[in-house]
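Sharing a structure, written as structure tokens. Questions coming.
Removed from the display is one protein chain of the complex; every other protein chain stays in position.
Moving on, here comes chain A:
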Amino acid sequence: MLNFIVRRLIQVPLVMLALSLLIVGLTQLLTPEQRAAGYIRSDQQAARLEAIIEERGLRDPFIVQYGKWLGSTLQGDLGFSRASGQDVVQTIRERLPNTVELTLLTALPILLLGIWLGTLSALNKDRLIDQILRVLTIIGYSLPTFVLGIVLLAVFYGYLGWLPGAGQVSILNQFALGDLKRYTGLLSLDAVLNGRWDIAWDVLQHMILPAATLTVVSVTTFVKVMRNSMLEALTSDYVRTARAKGLAERVVNNKHARRNALLSIVTLGGFLIINLLGGSLITEFIFGYPGVGLWMVDAGLRLDIPAVLGFALLSALIVVLVSTAVDILYGVVDPRVRFD
């Protein structure tokens, strides 16, 4: 197992190197003017286009440009992101914990609800509850995130006023944040550790709508997959054998059928975590939630190349780490899967 983990971790820098070569290479398909556009933020600056290209060396050969990037990256400097107005590393350090916080609040309900409703649906195949769940799943699956997010915002914030609007904390608490000592980077947790329960509650309230949006949109896939896996497991030989042995229905369903059905959920859960940690672009955008997803939307729109490269490396790291964790989990869920 240890060998497997070490092997996976060694792959990380290689994957990142290949990825960076690919992305920097792809940016060369753009003209120097197009790449310089990322540095322009007003019409007057557009008038200085040629000077900007010269100063930034955007006409240099690819190898020179890549060499410059790699040189500074190896020194821990990923460049300056114009979309965030700060260094890429600093941006990730500031925003990733926000995304992690949202992921923590979102992933668990999605997984638990998905498994529970999927199981319920399968165990009640073709009964009323299954029919209702299937209809709801289709509705949830078909709802675009953008539409759902705006509707939730308009109803619960705009119309009912039950929940706060965009952002991470309310105006009153904005000023108090500066006095908080940051321990973990997770704002709600840090607020609790500082004894500021009001801020923690405020942060949680601000996460309810984005989390609800992500849950509704993502849970449907889990329900569908869990239902199918469960149905397959329920008709398999080992479940029939378990029943023939006279085991209680509850034990058969939970211990034999569901445990095996969970394998596909583990795979899917890995993708879910990767997506959530990589930033839920649309959701963070709608709710102005200051995570890495919102930063990436900005960076993409502005052709902020240092940010895109930095984000790509971050994503690669998340993918490798989460995939490793998923592979380990396979072993836990299914004893037949072993790595040593």
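The definition used in the following text is that contacts are C-beta pairs under 8 Å (C-beta built on N, C-alpha and C of every residue); 3 or more make two chains touch, one makes a residue touch a chain; residues count from 1.
Quick note on the criterion: contacts and distances are computed from a predicted model.
Pick from "Peptide ABC transporter, periplasmic peptide-binding protein", "Electron transfer flavoprotein subunit alpha/FixB family protein", "Energy-coupling factor transport system substrate-specific component" or "ATPase" the UniProt protein name of the chain that isn't shown here.
Its UniProt record gives the name "Peptide ABC transporter, periplasmic peptide-binding protein".
Among A:Leu111, A:Leu133, A:Leu153 or A:Ile274, which residue is in touch with the absent chain?
Result: among the candidates, A:Leu153 touches the missing chain.
Using the touch definition up top, pick the residue from A:Gly76, A:Gly178 or A:Gly246 that touches the left-out chain.
Reading the full complex, the residue touching the unseen chain is A:Gly178.
Pick from A:Pro109, A:Gly167, A:Gly300 or A:Gly331: which residue touches the chain that isn't shown?
Missing-chain contact among the listed residues: A:Gly167.
Hey, which chain A residues sit against the chain that's not shown?
31, 33-34, 36-37, 39, 41-52, 54-55, 80, 82-87, 91, 94-95, 98, 150, 153-154, 157-158, 161-172, 174-175, 177-178, 201-202, 205, 285-288, 290, 294-295, 297-298
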